[in-house]
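With one protein chain withheld, the remaining protein chains of the complex are depicted in position.
First chain written, first letter: the chains are A, B and C, and each begins at residue 1.
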Amino acid sequence: MTVMEQRGAYRPSPPPAWQPRTDPAPLLPDAEPHRVLGTEAAAQADPDLLRRLYAELVRGRRYNTQATALTKQGRLAVYPSSTGQEACEVAAALVLEERDWLFPSYRDTLAVVARGVDPVEALTLLRGDWHTGYDPYEHRVAPLCTPLATQLPHAVGLAHAARLKGDDVVALAMVGDGGTSEGDFHEALNFAAVWQAPVVFLVQNNGFAISVPLAKQTAAPSLAHKAVGYGMPGRLVDGNDAAAVHEVLGDAVRRARAGGGPTLVEAVTYRVEAHTNADDATRYRGDAEVETWREHDPIRLLERELTDRGLLDEAGRQAARDAAEEMAAGLRERMNQDPALDPMDLFAHVYAEDTPQLREQRAMLRAELEAEAESEGERR
Amino acid sequence: MTVMEQRGAYRPSPPPAWQPRTDPAPLLPDAEPHRVLGTEAAAQADPDLLRRLYAELVRGRRYNTQATALTKQGRLAVYPSSTGQEACEVAAALVLEERDWLFPSYRDTLAVVARGVDPVEALTLLRGDWHTGYDPYEHRVAPLCTPLATQLPHAVGLAHAARLKGDDVVALAMVGDGGTSEGDFHEALNFAAVWQAPVVFLVQNNGFAISVPLAKQTAAPSLAHKAVGYGMPGRLVDGNDAAAVHEVLGDAVRRARAGGGPTLVEAVTYRVEAHTNADDATRYRGDAEVETWREHDPIRLLERELTDRGLLDEAGRQAARDAAEEMAAGLRERMNQDPALDPMDLFAHVYAEDTPQLREQRAMLRAELEAEAESEGERR
Amino acid sequence: MTTVAVKPATMAQALTRAMRDAMAADPAVHVMGEDVGTLGGVFRVTDGLAKEFGEDRCRDTPLAEAGILGTAVGMAMYGLRPVVEMQFDAFAYPAFEQLISHVSRMRNRTRGAMPLPLTIRVPYGGGIGGVEHHSDSSEAYYMATPGLHVVTPATVADAYGLLRASIASDDPVVFLEPKRLYWSKDSWNPEEPTPVEPIGRAVVRRSGRSATLITYGPSVPVCLQAAEAARAEGWDLEVVDLRSLVPFDDETVCASVRRTGRAVVVHESGSFGGPGGEIAARVTERCFHHLEAPVLRVAGFDIPYPPPMLERHHLPGVDRILDAVGRLQWEAES
Partner (left out) sequence: MTTVAVKPATMAQALTRAMRDAMAADPAVHVMGEDVGTLGGVFRVTDGLAKEFGEDRCRDTPLAEAGILGTAVGMAMYGLRPVVEMQFDAFAYPAFEQLISHVSRMRNRTRGAMPLPLTIRVPYGGGIGGVEHHSDSSEAYYMATPGLHVVTPATVADAYGLLRASIASDDPVVFLEPKRLYWSKDSWNPEEPTPVEPIGRAVVRRSGRSATLITYGPSVPVCLQAAEAARAEGWDLEVVDLRSLVPFDDETVCASVRRTGRAVVVHESGSFGGPGGEIAARVTERCFHHLEAPVLRVAGFDIPYPPPMLERHHLPGVDRILDAVGRLQWEAES
């Protein structure tokens, strides 16, 4: 007779309130990032989708190089390039319906443009004539967000509000690997899970937060493993495989729309360029690492797949390049024009109505500008 | 020949930077909270430890009821009772070495007292004559922390500093289930894991954050499941089983001390009393739930184990009760004395040295107090 | 006008009523925060709202202030009018980044396309015997953040009127509730609520000719008491209740100071870098030649808020106000 058996009534029972509410197993990501291109799964992928992704990737790459060129010409104050990350940027935009919302981070102008926002308006922030250059309601794209991870709770709140109103709207929010360390990331994911809000969180793990490599950012098996701690599924995907990213995000969006709650997607990718044009990446990483990633370039992967399957020939490639060049030319031309500036705009949108204090300051600036104009007039 | 085989060189390879650095499996908590009392494992437990835990639990319970009584007598401004949670409070204190540090949350005066801090000093905050009533360096107990989860990064920083200095000091930080929702919880755990700091995080999941039940706080399978997202082990323990809590915390402390990094421990317990004496728990929960937990009372569980094993008889029980009564009587007596107050202390510790501004304000208060004393003198 | 028997009501009740009426009038109004639902808030200010309007309209959130304010921003983006409760002044600090970087700027950032009609209720100030972190006066932080309105009632009627106005505002409002006035009573008829006050108008609570006490929130009753006590010294004090720190009612304040020629600003918040500096400076800029003495300040000391047993020495009381009035260079006049 064991000790236990002797004890009669005294049997350990779980603490009464102990009810694991979620089975953790299905929430955990696979050990390897999900891939489609170059695998059996690619055969199932919709050829039209693949071609569309290809065209957008080529355009996206061209957009990145054009924007970087604009910084050299002094037409942009700064540009954080998403070169090498175009698969994530493009898939995030394409996976959404019209009525859905995109919450981009500061690096995601490409996703914003891919969603339909005018490229010049998308670059307004980085040109410096205003902050958000587009009307967020026109394409349902929240302002490009610079304070890292702070846009994530906004996405949760918006998705939650939509659900309360009975609209089947999904919000997709983008954040970097570095951004996952912020408290706002944690709070947003927790609220989303508790409220079962229709949100998809896309973490672009591009290996660096400016100079800080992932190993100094987290000790987790993967960033997707954070999901289980909130009670939502975590998914790991090869972020340079546009078809895979589109598929994983698509599943998450559908799940969210159907009332299944939020998903955390980690896309493993790489920031091929420096942090911004102002950064010197050689201070913290070697060329060799960058080179291994060029091998794994998102355009190259998709091009190979399409070519192998006979879905793309040289004419098709040329057509994509031509479209991209046309976009770039238009962008160049429009960005070379000086934006119209009115200093009085400083006061235009601080409040719905000026406070008496702002009225005084407005009058002061107006007087200054008039005096300036006058003295310039005199000089002429 | 499959599609894959036809493709020759084109084989999917994982994205180059993809190296899962931690095996997630050992980080995940068991499905059921760990228990010792009433199980086979109890036979292995050190009888002296069990008897010591028992004496401390009885004392701890008495301390809780005494402190609550002091609020009714107007001797404490407020008291958040840890009745029902004594196993966690006591084990957290007992598991540490002298050189270790305890980082208590506002509910944890009992742990502070169990660690050796004078009970009156530990209650200073709640009596209202000063904030922290004890010298944190005397027993290496950080100030009782009211802003939830904000003490967790302190524990990480302290443990990290100790390690940098070559001291084998461990920090144990306590937080509630509600506190795990705060951004500071997230940031602290992440820093701890990245730095491999010798910290143990003890979450007392007592089912409520004031009126908010766990289900509105998190959708996670358990709070311990959050650990994997930081790359540290998560452990789940029956928080009313003092032997189990002591064992799990002890393992975590040893692991931390040996350089193995941080651990997250979730102790499932229950707040039997209202949030504080000022709270009315009937507004948000029924008696039935409370009753099921009284069945699972930490003192009762341990008493039964000790009795069954012949380690405790009525004399022993009486001795524990007597010691507890003695502590309570002493506490009552000392708390019934008005604390010595000097209003000039307001300025004593704002800076190492008064600013000129504070010197002026100090002079003003001194003059006011003198005038007050004078006019009182006149009246007499 | 009907003459209904007017029963005394507390400020807390008036605030509850304001939310209730706002929720009834506009389905976009949503209340959220820690313990605001089932419990009705730790001060019971949201009592009954979850019951009447359902959990979706009055929601207990997880315990995370940045998350609360951040999700409220998202809800406002989608057309709701969230009313957020911060449980205590000091527990609003974790939400500062959301407040400063987003709430205060969203309209501006988006050229007016994305206004945020958000009300953030913050119980503030001391005098309730609270332990540390429960009695801060944080209005200086909010005042220094362009894009926010900062409003604080001192009477039961204003509590209703100003909260309705704040919820109706298309701009974010930090609504500061003086904790120690929650249970102050006034003959205010909840069945016939006072009109919604426009934000930005100060009010003269007591007329006087000798000097002006400029104050707000929890210090208004103290100033009124001081004005009564001052009669014994031969001073007839005017008391101006600002009601709104942003926008600031220069007109009412300066009209009073020009009349009296002397002024003292009174608040609980610390003096250095506190609201009083701004107020004294702007009054002086505008009324310099009317001033017989510098505008003085009676405020909390420049120290962390003290423990309950010492708070009475910190808080500006009648004596300290009268001392300041006494320093307004009366000899200079004669």
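In this section, contacts are C-beta pairs under 8 Å (C-beta built on N, C-alpha and C of every residue); 3 or more make two chains touch, one makes a residue touch a chain.
In this text, all values refer to a predicted model and were calculated from it rather than measured experimentally.
Peer 1: Return the single residue from B:Ala288, B:Ala315 or B:Ala352 that touches the missing chain.
Peer 2: Only one listed residue reaches the unshown chain, and that is B:Ala352.
Peer 1: Which one, C:Pro82, C:Gly270 or C:Pro316, makes contact with the chain that was left out?
Peer 2: C:Gly270
Peer 1: Among A:Thr22, A:Ser181, A:Gln204 or A:Asn240, which one is in touch with the chain left out?
Peer 2: A:Ser181
Peer 1: Using the document's contact rule, name the residues of chain C that touch the chain not shown here.
Peer 2: Here the touching residues of chain C are 66, 90, 93-94, 96-97, 100-101, 104-105, 108-109, 132-133, 140-141, 143-147, 246, 248, 269-270, 272-282, 284-285, 288, 291, 293-297, 301-304.
Peer 1: For chain B, which residues reach the chain that was dropped from this view?
Peer 2: 130-132, 135-137, 142-143, 147, 150, 152-162, 164-165, 171, 183-184, 186-188, 190-191, 194, 345, 348-352, 355-357
Peer 1: Take the complete complex as the reference. Which residues in chain A touch the chain that isn't displayed?
Peer 2: Touching the missing chain: residues 77-78, 125-131, 146-148, 178-179, 181-184, 209-212, 216-218, 283-284, 339, 341, 343, 345-347, 350, 355, 357-358, 361, 365, 368-369.
In this text, only the chains that are shown with their structure count from here on.
Peer 1: Centroid from C-alpha atoms only, then distance chain B to chain C, rounded to Å. What do you get?
Peer 2: 36
Peer 1: Send over the residues of chain C in touch with two or more other chains.
Peer 2: 61-62, 64, 66-67, 94, in rising order.
Peer 1: At which residue positions does chain B touch at least two other chains?
Peer 2: Residue numbers touching two or more other chains: 181-184, 216-218.
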